[in-house]
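Complex shown without one protein chain; remaining protein chains in place.
Chain nomenclature is as follows: A, B, C, D and E, assigned in order of appearance, with residue numbering initiated at 1 for each chain independently.
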Amino acid sequence: MFQRVNKLVIDLPEVEYGDANAASAVQELLGGKFGEMSTLNNYMYQSFNFRGKKKLKPFYDLVASITAEEFGHVELVANTINLLNKSSSFTAPPDLTPLQNGKDMRSTAAFIASAQTSLAVDSMGAPWTGANVFTSGNLVLDLLHNFFLECGARTHKMRVYEMTDHPTAREMIGYLLVRGGTHVLAYARAIEMATGVEVSKLIPIPNLDNRVFDYARKYEDMGYGNVLFTWNNVGDYKDIDRIWKGTNPLSGERLYVQEGSPKGYDIPNLDDMPEEFAPGIGPEEFKKIAKRLLENM
Amino acid sequence: MFQRVNKLVIDLPEVEYGDANAASAVQELLGGKFGEMSTLNNYMYQSFNFRGKKKLKPFYDLVASITAEEFGHVELVANTINLLNKSSSFTAPPDLTPLQNGKDMRSTAAFIASAQTSLAVDSMGAPWTGANVFTSGNLVLDLLHNFFLECGARTHKMRVYEMTDHPTAREMIGYLLVRGGTHVLAYARAIEMATGVEVSKLIPIPNLDNRVFDYARKYEDMGYGNVLFTWNNVGDYKDIDRIWKGTNPLSGERLYVQEGSPKGYDIPNLDDMPEEFAPGIGPEEFKKIAKRLLENM
Amino acid sequence: MFQRVNKLVIDLPEVEYGDANAASAVQELLGGKFGEMSTLNNYMYQSFNFRGKKKLKPFYDLVASITAEEFGHVELVANTINLLNKSSSFTAPPDLTPLQNGKDMRSTAAFIASAQTSLAVDSMGAPWTGANVFTSGNLVLDLLHNFFLECGARTHKMRVYEMTDHPTAREMIGYLLVRGGTHVLAYARAIEMATGVEVSKLIPIPNLDNRVFDYARKYEDMGYGNVLFTWNNVGDYKDIDRIWKGTNPLSGERLYVQEGSPKGYDIPNLDDMPEEFAPGIGPEEFKKIAKRLLENM
Amino acid sequence: MFQRVNKLVIDLPEVEYGDANAASAVQELLGGKFGEMSTLNNYMYQSFNFRGKKKLKPFYDLVASITAEEFGHVELVANTINLLNKSSSFTAPPDLTPLQNGKDMRSTAAFIASAQTSLAVDSMGAPWTGANVFTSGNLVLDLLHNFFLECGARTHKMRVYEMTDHPTAREMIGYLLVRGGTHVLAYARAIEMATGVEVSKLIPIPNLDNRVFDYARKYEDMGYGNVLFTWNNVGDYKDIDRIWKGTNPLSGERLYVQEGSPKGYDIPNLDDMPEEFAPGIGPEEFKKIAKRLLENM
Amino acid sequence: MFQRVNKLVIDLPEVEYGDANAASAVQELLGGKFGEMSTLNNYMYQSFNFRGKKKLKPFYDLVASITAEEFGHVELVANTINLLNKSSSFTAPPDLTPLQNGKDMRSTAAFIASAQTSLAVDSMGAPWTGANVFTSGNLVLDLLHNFFLECGARTHKMRVYEMTDHPTAREMIGYLLVRGGTHVLAYARAIEMATGVEVSKLIPIPNLDNRVFDYARKYEDMGYGNVLFTWNNVGDYKDIDRIWKGTNPLSGERLYVQEGSPKGYDIPNLDDMPEEFAPGIGPEEFKKIAKRLLENM
Partner (left out) sequence: MFQRVNKLVIDLPEVEYGDANAASAVQELLGGKFGEMSTLNNYMYQSFNFRGKKKLKPFYDLVASITAEEFGHVELVANTINLLNKSSSFTAPPDLTPLQNGKDMRSTAAFIASAQTSLAVDSMGAPWTGANVFTSGNLVLDLLHNFFLECGARTHKMRVYEMTDHPTAREMIGYLLVRGGTHVLAYARAIEMATGVEVSKLIPIPNLDNRVFDYARKYEDMGYGNVLFTWNNVGDYKDIDRIWKGTNPLSGERLYVQEGSPKGYDIPNLDDMPEEFAPGIGPEEFKKIAKRLLENM
């Protein structure tokens, strides 16, 4: 089972302007083959399908708990896209063509289907697909897949970072490079535990330290690169400390497990966008709605 | 953010035998257009993309909190599929063709790709797709979609129930018919709050009471049809009680909101399946792995 | 614009029994790459996109009018599938598993999604796709495509005929082999008109006369192989007689154009199927509905 | 069966200039999930698959007859796209790069595949798919789906209207907003007849009157918002008047059924586009073709 | 550039009987995500897109030359499928329903579309897709991908082997397990060269020696597990010996490079299948064709 907390993993900066094409590019990190929808669903299905959950508990705990973190990453990227979609239209009657900018943007779907918010698609507009889920049941193969998936995801994040300097996008990517880095290492360690082969020596792939990225360095400095959370408050997944131990091969710092989740920050509010009829509730209707909501039945 | 608890929403019965084709049919309820992957992702994206989260908090709280429940439903259906895949093969050296039954089953993918466990696909083997996510941003339209989606999901559950009498499948469907029923009603109520139109009078669609289904009646009797959980322990989504109030139009019983989640039950363990090389860890390897896991670094 | 007449192009025989897997096979002729959805949509889009509708009127008239016939073919194949789905389930309460046969059939979608009726998919369950539409705008290339498409469609019909001896399926295929044959010839003739090259000498592809098929011979004898209808009553497409002229190279009989459509036959009625909740209207509800329908407002 | 008339439902204005990206945006209304291909095919399949065509004739008549209107809508949107594709290239020998503008437009497919005319795709270039067809066989659920589909389609039309002020696009959308409005109401009424629940009070969704749109107001004034045609001249679908009755809840005007179709207007002719080799018939060839066409055989 | 030789890499046994569902299962090894189409196209595109072909020649030579071998593997699997499709139908006039068995087989497409031969699809009938190609341009990441891909491909081969004991299928899989094993090792070695990390110690994944499989043992004994061919006769790719060197970690035997290709065996001939109209040339036509072919022009 899952529980939800109305917080975002980081304090996502809101700026005055957006960039609709940057939002489209960032979609790759949400609904792309190597986006957060893929990491989320791979680990979720692998945790459901895990054979030997008790016997191999530390490994099960690892994929099970990272699943929960990935939900938060999906949420973070989606919120980033929503903020990047700011200021691409204006509020006016339909005949004044308030969505005219959308016509020449890369994603018309963002204007027509989702009121300038996130969609479960990649940067080319192709929907995320369940074909992206790998769940072979073979422990070493699944871990190898996950290690590869995280390295691919890291590469895509690095490239999208290089495509836009929008501060909201960069803050998100900076953070995810660091957290993604812990997942790369976690799966490398898990392979080491399962096989004895020192796969973590391959890190980083690509061979560029997170600290080269201004927005990632900050989170490295805060120690986000050394910790795994259990995303659970009652010790269900605490055995990840059998895998996540020793020192970070890049920083030399001590790895540690923290029970629970980070405290989180406010989720950005999105204003009404009347030209998209979103949410499409006028003042008169709102009054009636408020009344109904307050009524006891 | 999300947290994870290592429990399943119900006490799923394990029986000695499985039914691979029943597992394939049940995949519709997981990765089909009206499966749990769809309800999960629709509400998840709508909660991310919600405009006016504060102003329209009870509605936001509703889609946000149901999202968390849907994760648990995805988990429940996946576990059911895993149990239904029992006994379709035998353990033997490869030359004795231990997966021979798989060749004539409806889903060869279950034998080749996932070691006889769940996949993110529908009953025809087509992958779930992000194209199933609807997130228009218009409050009434999104709620209407969700109401329709839940009615469609209910119909599919009813039909799959009629296709297999396997007790594990039926226990799961019985429970989900009841919980799905609360979601149908919740979205109906939300539309009523937003528009004043008595949509809940349309219920049930199809026009057959959950109580007709043996395995659902039990859960109705336990009152699972009258409660919404918040799936959160600190009051983040408590305003759903502004929508979920009054009485259940079918049972006449009082609707109520329960903070938090149901307590949950043990997740079924899946035994090794050597003929699938899953998890593929022999006794010798296991000893070495155990040693590495226990080491401190 | 289109008009609709509540008739089916042939008198489709209804028999007591069905064959769900035959229905699945016949889906290829509906939603397959070479199915009626493809012929329909290819000619429909080509007629919309035709450059030089006036200057090249006989060619335009040809694709425009055949479009209308193809609608009727889509309708005919769909009705056939519906009749083939008879007797695959029984009427009983859900707990008696009335759809149990569906679990092992090739198309579970027919049982779960469409209440044992037609879907816009092929024999493997893959949805028909707009990628099947070819509309290059080059007259000769489009005609060559259509000629090839009709030959491919003919091949698929011949093979599905060989897969099932169900009388409803065969009646439909027998008729469509003959009508498809006229379309093969029509596009061959059109290419001849456009280029002077005697493409109709290639016919038949595959090299087997329709008369070899018992159910097709009947329609050949009735002369259905020599006529093109205009599917219009006011002369809009009468210039197809500039292309459809001379004699049928296979039969030696005179080709002729008939203004309007064939008279048509009753469309099969489909009984209630309570185990599919289709249409799901009980006697009590029906009474209320009837009353509402009769009311004047 | 269907018949075809060589007319377009409205008098579509032709202007000197086009806008290739506007054409791409308008593709959403043709091949998108909520485009006319979807309304057409949903109602077409539902009419084929209808259980109880006689017993529930007014409902059957409704989906059956609206199917025919949707064909005309597909035709209208396709013609609009064709006109919007004007002036994006110039006629010149290939080495002068006459299609150079196409390289930077959103849809290169329009330049490469379809000679700057319509395709069966959405605004992102994704092909329309049969997965968009919903045909559950349950009357209330199908009607609810259709009501939702029409509301979604309306939303998309409103947004595309706001993306382009091209007069051809707006004329088409203005008309379709009004006709789509009648379909929204028709399905609402049908649900009311089937259930007694006053669903039509939900209208309009989104909550903005068609009259706000300059190009729609004209058609509302002409009364197009109050009439349903039968698209048939011999009374086959006349029982839609059992559903389509009373007054329009928005205008207060009387609803009425008109046997047959609107009279229709000339379909725009599309000139040769030599740089696309469409239709690719030079003057010399044309002479030969004309001669062959005139020959009697 | 590529050249073709009319030989098959092994002497594929032909037996009297086939097994249509085994053919469908084997399709996974052809058109599945981990089938030969995927290995072929991944290495082909990576070789085209390789940055630093000269500087990193041994790595380039590796992916470039393995590409050529993969073509031969695609060919081998396709031929196997063709032989497995034997005896599923009989030769008779269409009215005797000679393809009747096809109706209940897992792949109706094999009967309708391809005359009981191979298709570019997986075991569920889903077409192979270019989305399976990974070509990041980062050397280590691409090699890691390839290593993972080969391990996944090996797993699928092992499982399909366990699904059918048909001797043709097993001969093919036995051989490909051995050759696939060399590719697993080759990419492991390449990663070792690029990074110094001893990835080959992870082998075999899954942890089961090829020698456990009767049909693979033979090829291991023949030394096919120790050699890489260059698939070129003029030394273009000879630098693979900089990577493929030392000893095989499993057998302890010496690895060596052999310039050129294996000698190859006759490609199985496929008899006419009149009930599929394939090739559809009757004796009379054949005589005419032979005459035309012999004519000089």
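Brief remarks follow.
Keep in mind that, in the parts below, contacts are C-beta pairs under 8 Å (C-beta built on N, C-alpha and C of every residue); 3 or more make two chains touch, one makes a residue touch a chain.
Everything numeric here is computed off the predicted structure, so don't read it as measured data.
Of the chains displayed, those contacted by the omitted chain across the entire assembly are A, C, D, E.
For the options E:E16, E:D271 or E:E284, the residue in contact with the chain missing from this view is E:D271.
One of E:M124, E:V140, E:I173 or E:A186 touches the chain omitted from the figure, and that residue is E:V140.
Contact with the undisplayed chain is limited, among A:V15, A:V212 or A:V234, to A:V212.
For chain C, the residues in touch with the chain missing from this view are 33, 131, 134, 136, 138, 140-141, 144-145, 147-148, 151-152, 155, 191, 195-199, 201-202, 205-207. Contact between chain E and the absent chain runs through residues 1-9, 31, 37, 41, 44-45, 48-56, 58, 64-65, 67-68, 71-72, 74-75, 78-79, 82, 113-121, 127-131, 133, 135-141, 192-194, 196, 231-234, 236-237, 242-243, 245-247, 260-262, 264, 267, 269-273, 276-281, 285-286, 288-289, 292-294, 296-297.
Within chain A, the residues in touch with the undisplayed chain are 19, 21-22, 24-25, 28, 32-33, 106, 122-126, 155-156, 158-165, 206-208, 212-214.
Simple rule for what comes next: only the chains that are shown with their structure count from here on.
Any chain touching chain B that also touches chain E appears here: A, C. The rotation that brings the Cα trace of chain B onto that of chain C spans 120°, given to the nearest 5.
Annotation: the B-D interface is duplicated by A-E among the options A-E, B-E or C-D, judged by over half of the residue-numbered contact pairs being identical. Averaging C-alpha coordinates per chain places the centre of chain D 48 Å away from that of chain E. With centres taken as mean Cα positions, chain E sits 39 Å from chain C.
Along chain B, residues 33, 106, 113, 125-126, 131, 136, 138, 140-141, 155, 196, 206-207, 276-277, 280-281, 285 each make contact with two or more other chains.
Taken together, the touching pairs give a contact graph of some other shape, not a line, ring, star or complete one.
Taken pair by pair, the chains that touch are A-B, A-D, A-E, B-C, B-D, B-E, C-D, C-E.
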